[in-house]
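Only one protein chain is missing; all other protein chains are in place.
For chain A:
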Amino acid sequence: MAIEVRIPTILRTYTDGAKAVEGNGATLDALFADLDARHPGIRARLVDAGQLRRFVNVYLNDEDVRFLDGINTALGENDAVTILPAVAGGSV
């Protein structure tokens, strides 16, 4: 079950410059763990103490996961995840 993950410029140092990578996981948390196995260090930039970092926004099919189930949001086939640094109108 491949999920497309779009990576912001600021995190592409972990993905050899790739704008998008594929990952697997039944939840966002599992997906980030899977990504970290191939792109070591990326999870720590996204997750802190088991929660999404404050200045990171994550979208499932363009929908803000903070309005879904946060890091425990369930993922399905053909889903697309977008990671963005929080800017105007961001996470607060």
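Rule of thumb we're sticking to: a residue touches a chain if its C-beta (ideal position, glycine included) is under 8 Å from a C-beta of that chain, and two chains touch if they have at least 3 such contacts; residues count from 1.
Going forward, contacts and distances are computed from a predicted model.
Per its UniProt entry, the chain excluded from the display bears the name "PLP-dependent cysteine synthase family protein", taken from "Assimilatory nitrite reductase (NAD(P)H) small subunit", "PLP-dependent cysteine synthase family protein", "Sarcosine oxidase subunit gamma family protein" or "phenylalanine--tRNA ligase".
Across the interface with the omitted chain, chain A contributes residues 8-10, 55, 57, 59, 61-64, 66-68, 82, 84-90, 92.
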